[in-house]
Structure formats: C-alpha cells, structure tokens
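Heads up, one of the protein chains got dropped from this complex, but the rest are sitting where they should.
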Amino acid sequence: MSQIKVAINGFGTIGKRVADAVDAQEDMTVIGVTKTGPSFGCELAVKKGFPLFCTSDEKESINKFKEEGYECKGGISDLLNLCDVVVDCSPGKLGKSNLEKYKSAEVKYIFQGGEKHELTGLSYTSSANHLENLNASGTRVVSCNTTGLSRTLVPLYELCGSLKVECTMIRRSADPGDSSKGPINAIKPVLKVPSHHGPDVMTIKPEIEINSLAVAVPTTIMHVHSIVADLPEDHGLSTDSILNIWKNTPRVIIMNGVKDKISTTAEVMEMARDIGRKWGDLHEIFVWEDGVKLVNNRLYYFQAIHQESDVIPENIDCIRALMGTESDWKKSVKKTDLAISKYYNID
Amino acid sequence: MSQIKVAINGFGTIGKRVADAVDAQEDMTVIGVTKTGPSFGCELAVKKGFPLFCTSDEKESINKFKEEGYECKGGISDLLNLCDVVVDCSPGKLGKSNLEKYKSAEVKYIFQGGEKHELTGLSYTSSANHLENLNASGTRVVSCNTTGLSRTLVPLYELCGSLKVECTMIRRSADPGDSSKGPINAIKPVLKVPSHHGPDVMTIKPEIEINSLAVAVPTTIMHVHSIVADLPEDHGLSTDSILNIWKNTPRVIIMNGVKDKISTTAEVMEMARDIGRKWGDLHEIFVWEDGVKLVNNRLYYFQAIHQESDVIPENIDCIRALMGTESDWKKSVKKTDLAISKYYNID
Amino acid sequence: MSQIKVAINGFGTIGKRVADAVDAQEDMTVIGVTKTGPSFGCELAVKKGFPLFCTSDEKESINKFKEEGYECKGGISDLLNLCDVVVDCSPGKLGKSNLEKYKSAEVKYIFQGGEKHELTGLSYTSSANHLENLNASGTRVVSCNTTGLSRTLVPLYELCGSLKVECTMIRRSADPGDSSKGPINAIKPVLKVPSHHGPDVMTIKPEIEINSLAVAVPTTIMHVHSIVADLPEDHGLSTDSILNIWKNTPRVIIMNGVKDKISTTAEVMEMARDIGRKWGDLHEIFVWEDGVKLVNNRLYYFQAIHQESDVIPENIDCIRALMGTESDWKKSVKKTDLAISKYYNID
Partner (left out) sequence: MSQIKVAINGFGTIGKRVADAVDAQEDMTVIGVTKTGPSFGCELAVKKGFPLFCTSDEKESINKFKEEGYECKGGISDLLNLCDVVVDCSPGKLGKSNLEKYKSAEVKYIFQGGEKHELTGLSYTSSANHLENLNASGTRVVSCNTTGLSRTLVPLYELCGSLKVECTMIRRSADPGDSSKGPINAIKPVLKVPSHHGPDVMTIKPEIEINSLAVAVPTTIMHVHSIVADLPEDHGLSTDSILNIWKNTPRVIIMNGVKDKISTTAEVMEMARDIGRKWGDLHEIFVWEDGVKLVNNRLYYFQAIHQESDVIPENIDCIRALMGTESDWKKSVKKTDLAISKYYNID
C-alpha cells in the first residue's frame, strides 16, 4: 500500500508529537517537518530521521540551518510540493496566511484548535464527525478541551438525543516546559463569561447545548473539567450504565481515585509515565469512577485532560478522513492507538 | 453600657482574628482566650492583653505555661465561669465534648463551620437568619465557603423567591502559614460528588436549592467559586441590576478585573493588604464586575473568598444575636464593620 | 520642630510603604506622592491623605486624574518645588532622567537598589555607613538582598576585622500581588556566575569580600540566603556568641525553627502577620537560631528576607542622614522602628 505523505508545519509541543504519531503508523509517512531556525528541535528532528525544512522560503533563513550544521531540505513551498496533506502546528495566529499557501499548493490541510472554526468552516473529532470530514479539502482538529468534552459527551448525546451542559474548566497555566508564565500563587478567572471553551463543542456536534466558565491555576500538568450535564427526563440511565458506556468508549480511561490511589492529576500523570508512551503522554481522557454521579436527570462528573497530547491521535484519524482512506472512525482509532501505544494499552 | 463577656476557646487562625474583632467592638470584651500549651501564640495573646487560659483543666497542663514564663489564669472551666458567651475556635472535631462543657457551664456558645449543623441544630449567617438566632442558646457560624455563597445568593433569593444553583469551588489547598500540605503541582478533585459544600447553604436558607463540586489547587490565598444560578422565568433582572443589588449588599465588594487591574486572587489579596486591615484580611466577598453575566434566566459569576477571615464579622454579629442585644442584622453589620475596618472602608 | 518635607516619586510596592513609614514619623511629613495615571493606587493615596501628583508635567496626563475624579495637585516639578528630599520609588530604569530633575530642582534624593551604585556614587544602609551619608546631596538605599546581608555581616565584620563570604540566594520569583510571572514548577539559576547580588554589599562596606550565586524558585513571599562566611583565624567567637551579637543587632530577629515551630518562610510570614504591621510586613531579617553553626572559622547560616519591606526603615534613616538631622544611626533606627511598629516590637 502506498503511504500518505504528511508534512508537519511547526515542530513544537504539538508538531513533534504529531510527527512521532504519523511515523508510528503503517499507512502514512513524515515527508518533512519545519522549523523557523536552527535550535535543539532541529537536532531532535534529525535524530528521528525527519527531513528538515524551513517555515520560510527565504534563502537567508534556509542557509542559517546549514551554518549551524543542520541539513535543510528547503523552504515550506518545497515541502508542500512533496506532501499529500499538511498538519499545521504553527504557533500563534498564522492560520490565514498559511491557509493560502496550502490552497495554492493544492494540498489537504489540518489546523489545530488554536485557530477558529471560521478559518476552515469545518472542524473535527474522531467520535463526533469523522464521516462529515471524509474527503474534505481541509479541516480543524479542535482544542484539547473541546476534544476532551467531545469524548465523554458525544456518546451520551447519541444515547439520549439531547444534552444541556455546564462546565467549569480548571486549567493548567503553563505547559511543563514553559518557565515564563505565572501565576505562582493565585487563581485567575477567565473574565469572558460564559467562556468560549464550551461552545466550541458545537462546531463538531451542534446539537449539544453547552456553556462553560474557566479559571487558570498554578499547575503545569493537566486541565480538569467539572461538569454538570442535564439529560432528558426519559434517559433510562444510571451512574453505572454511564460508566459502562465510557468504559467502552475509545480514548476514555475510567479509574478509581480511592482504590487505584489516583487522587489528583499528579497521580494520573504518574500512571501515564508508567504506561511508557513518549513524553509520558496520556492520549485518553481520564474520568474518576468515584467522581461520577447521576442525580435524577442531572449528571455530575470530573475529567482530566492531558493538554499536550489528547489531540494527537485525533490528528492521525483526521488525516485518514481527509484522504478518504478509512471511513469507519472506530477502525481508524484502533489502528492509530495500537501504533502509538506500543508499550501496552491501559485496558 | 455593660459589655458582653466573650471567651474564645482556641487561638489559632480563626480564634486570633475573632479575639481582635471582639476587642475592637464597643459592646463586648475579650474575657479570655485558650491555648493548649505555651507557644508563640501565647506571646501574641499576652502582648494584646488577652487573659490566657488553658484548653484543659489539668493542673499539669496549666503549670507548663508558667514554666515557659506565661501567666495562665486557669483552665477552660475557670474561663467559662467568667463569660457570657464562648466562641469555639478549636481545631478538629472537639465539638461534641466542648458542647457538653459549655452547656454545663450555662454559657451561650458559637461553633465554627468545621462542625456539622447537627451539633447545634442551628446555623448562622448575618444576612440569612439573624432573627432566627436571636436569644438562642447556641449556634454555628457556617464555613467560609457557605458564608460566601450566602452573601451573594440570599439577596438574589429574596428578590426572586426561588434559586437553583450549581457551584464549582476551586479551593486553596493550604493556608498561607501552613507549609506541610500539598499538592505542589496538581489539581485534586473532591471525589464526593456532589460535594457537601453547597448544600450547607440550606442550613441557613433552606429555600435555596444548591449543589456543588469542588477541587483543591496549589494556592494558599483564596477560594474561587464558579457559579451558575437559575432564576425563575419572571425574574425581571439584568446583569446590571444584579450588580447593583450586590453593590448595596454588606460585605460584598464589586471591582472590575480589567479597569482595576485585578485579574487574579493575587491582586485581590494585594488590594486587601493595601486597605490595611490586620493580617491583610478581606472580610468581604469579592465579585469581578466583568465576570458576571445573566443569559436569559441563567446567571454566571465568579467570586473569591478569603478563607481565613470572611466569617470573622459574622461571629461578632452572631454574638449580638445570641445575647439578644441587636435584632437588626444590618445595624449589627454596620457596627461590626466600622470597628474592624479602622483604616478605611473600601467603599 | 519643623518637619522634613518628603516627596515620594512612584507609589507602588516600595513607594506606598515608604509613604506610610514617613507618615508615621514625628520629624517628617509626606508632602506628596506621584502616580503615572488614575488607578486604585490613587484611591489609596487619597484615603490616606497624601497629596497626589503626576509623574509627568504634561497637562494632558494631569487632567486624566481629574477625569476619573481624583484631585491631582500638579506634575513632578510642582512636587519637587515643595519638598526637601525626594525618595525615588519609580520602577524600571528611569534613574538617569529622574536624577537630572532632582538636581535641577535642587532637592536631596534617595534612589532604590534597582538602580546601580554608579548613578549616585554613594549607597546606604543604616548599620554600615550612615555617617558617610550625612548631609550628602543624594544616595541610593541598596536592594532588599544587600540590605539583608548588611544587617548580619556588618556587625560580624566590625568584630572580626575581616570576612570572606559566599552566599547562595534562593529568590522568590514574583511578589505576592504579581500574577504574571513564573515559573510555576521549576528552579531558575541566574547564569551570571558569580551573580551581581553579593558584591553589591561592597558599595556600603568595601572591606567585606563577598560573592554570590542566585536561583529563582516558585514562591512569592521571601528570599532565603544560604551563607558561608570565613572569619579570621583568631576570631574568638562561638556559635552562641554570634547569636548573641545578632540578638543585639537592630532589625535582626532570631527565632528557633523547632521550638517556635517556624520551619519555613510560610511560618515566618505568618508570624509577621500576627505582629500586625501594615501589609503583614517584616522589616527585620529573620535568622533561624538552629540554622547557625560555626565550624572552626567557617560560619554557616540561613536568613530570610521580606523583599517588599526590609528596606523601608532604611529609607527613613537615610532621609535623616541626608538632611543631617540625626548623626547617630542607632538613635535613628530606634526612632524609625518605634514609629512603624506601633502594634508591638517583636522583642
């Protein structure tokens, strides 16, 4: 089988993970990754055997790599000429100008959740709307938070036919490798009320009614969602049956805070390190079994999101959707997860 | 006017503040405070001129104070013989045995929110049920969180006649002077879902329907509440009118995150230090003006709670309620607040 | 007695404290404070009764205060016309341009440790070189760290006649009211080795040989110094005699980590709040009694520095030095400290 040629534009927190995940799949290959200039990330790319390109096409920028001893294969245009699909993992708000490049190169494109839905007019999570994205020319994999909400809410919605949700997001303030951001000792509410986070779910499943509030807290390792979801009156579910649904949902992990001694996000991340995936990542959404409770038709639960990695497998599935090589999202998920969880699957 | 004689049993985080607040009032006096043994707290009590007693009646324990050079006036029984009312600020779960002492000494008693409502069968916040507590033999001033919810919810309830509330509490994990507790880098959900915090409001205002979820985060200075409150359909209110209600509510501060540059609890506490109350306390509940939004009949808002001090003025009002010396809660609040906010009132 | 007229240029972390400290003295008065524009700090100044001026002389800037309802008495030039001495508490590196203003206004001036010694050619701490600063036209009160080192090292030097010191500074990364700075979970070495901090001591006591290394850590409340000092061979001192020297040194507090249950900077700051000074400040340098050990001629000790406030009383003494009204530094210290420690002195 010929492999899908994937370019990764930007090789930071998300880009380096997407590259490794693509590299682990049998049906796709990393045709190149971009860096703005020479740095430790270039060494990483080289050692992993990923061809290195420059985010710019300027000769001067390209030459800088050579001066520092890194072989640079060319600029972004050269890379786009070689690929079938580009995964945009560039920081900040370069979406608009990058989109033009991708379109003029006539390659398929995937943006990340840092960009707005309006840029692409189409968004993606594996469980919500894989089919809708099949053979599309480009899309946006939603943010880590929206992906996390999608994982637990979409299966509930599909059973119940309606869902009204309020979510308070307790967010990590900086990633583990970022020492510049605070706060050190404070809680920071996001004063846009309700916040933009929850409604973003509606870009991939418009039928779910959802609002959110958000605060940032002095931790680096995970977001936690505190969720209150109203089911329709005739839901026919119980706390246990909901737990069973999630136990059978891909990329959701159910563990018990007391029995498994996983009382905080620190222990969740330690469990992830034990499992042995690269970077100690946890692609799954973590739900505390003893933190779920259905009271009449109101469901309360907590879930934890590994902000650096939960969207990584979604990007892989999304590549298959755009290329039209796998129409069954569950089959894609299985393929993706087996390949990136080489050590062992948690269940 | 004769002064109410107040004993303070326990001179820690809450006890030392209640003692100072009593001392600042014209109609009451600190007849004595207790410590379990000699320590820096004794020096504090002595320098402030508060007579020192031992939490125990044992000779041996009492003598230890003298050995370290502190004059100890006797045991708890000696103190109870002198007072009209005792404010129980002892740590942990000494409620039951202390209650017996207070009853047998025939003094009025006030417990704190660490004890359960069942201990006293009666609870107190100034705005919710002052009259109900008038001349009672004993009661419980509810916790910092319940007090905080009471401050903003009771006036709303009184206008609307019904209120259904969900609250996520983002809690500080340790007080500023406590270096033993973690976590250092994690979020800890309270896995009793829904949590006990919200429903405690119903001990002082049973008509408010409320549930809560709670997480603890690595900060020492304030709790933050993320609140979603459903008003009745015919509420007739707006975001602005709700803000106006709170601006006229005692012990609630409204400031603007952007305009006043108070974006997190760090800046809130700095403002409190600027105001100049003892310990840098903030007795008021802090609401971000730009974090309040009414959408149809659903109200979203954030509030911050200074966990060490918001209950202090309630204890003072509560003393007056039990002693029957002031039946108008607003008058008591005014008296209390003027006395403890010597430097200046924020409004 | 006529009072020294003191202007405070800048009303932030240091400025607001210097203003209060001046206000508390009998021999000086706050003639005015400056702000760049209307903000909560203006309200603070107004309520405290400090005349408000603008850091700029531009009409437009001055008018902005009036628009927000604050009475602004004029620009910096107007203020300089009224004062005998200006304490420069402006942030960042405005030293050079401000110095010109002060000189042309022919007022005495005091800069803070954020400015370099070269700006003024003269630096100040109360215990090291008060006499040297007597009647000088201007000087610089050294930084919180240098002030802290000066407090414990100068008396040792004066006894021993020589001192070689290495100090590792474990620094708080942000002040309590600053939520923007990190790191949240990291240690940050200052990669200028040795660091500039230690040698700054030589600007006030050139005979002390000192170098330092510094790291920043995720805390907001105090710096800690880990100090190794080599005394001359014939020092004739013991751990106990050194402790006795410090117990008799102004603005040094000796307490016992174990006996007084003050094991970390959290408990030190809680003790400071208990003492009841404004902002919960601790003007003294805190030395752990059980963390001092003389091994042959090498002295090991820890000390903690309240970075927001230890220089405040030095500024007051420094005003007296420049104005020539008190030549005995110990007398000035006594006057200063009695006035700002109204509640009670720790010893």
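Think of it as A, B and C in the order they're written, each chain with its own count starting at 1.
In the analysis below, contacts are C-beta pairs under 8 Å (C-beta built on N, C-alpha and C of every residue); 3 or more make two chains touch, one makes a residue touch a chain.
Bear in mind that the values here come from a model prediction, so they are computed numbers and not experimental data.
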Original post:
Considering the whole complex, which of B:G15, B:G75 or B:P183 touches the chain not shown?
Top reply: B:P183
Original post:
Out of C:S39, C:S162 or C:N211, which touches the unshown chain?
Top reply: C:N211
Subject >> From C:E100, C:D290 or C:D328, residue that would touch the chain that is not displayed >> reply: C:D290
**OP:** Specify the residue from the set A:I184, A:V201, A:A304 or A:C318 that touches the hidden chain.
**Re:** A:I184
**OP:** Mind listing the chain B residues that contact the chain we can't see here?
**Re:** 173-174, 176, 178-186, 188, 218-220
Original post:
Given the full complex, what residues of chain A touch the hidden partner chain?
Top reply: 16, 39-40, 44, 47, 176-179, 184-185, 220-221, 260-264, 266-267, 269-271, 273-274, 276, 278-280, 344
Original post:
List the chain C residues touching the unshown chain?
Top reply: 166, 168, 170, 172, 183, 185-189, 191, 193-194, 211, 213, 215, 217-222, 224, 226, 228, 257-258, 263-267, 288, 290-293, 295, 298, 300-302, 304
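Everything below uses one rule, namely that only the chains that are shown with their structure count from here on.
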Subject >> Whole-Å gap between the CA centroids of chain B and chain C >> reply: 35
Subject >> Centre distance in Å when chain A and chain C are each reduced to the mean of their C-alpha atoms >> reply: 49
Original post:
Centre to centre, by mean C-alpha position, how many angstrom separate chain A and chain B?
Top reply: 43
**OP:** Please set out, as single numbers or ranges, the residues of chain B touching at least two other chains.
**Re:** 185, 220-221, 263-264, 266-267
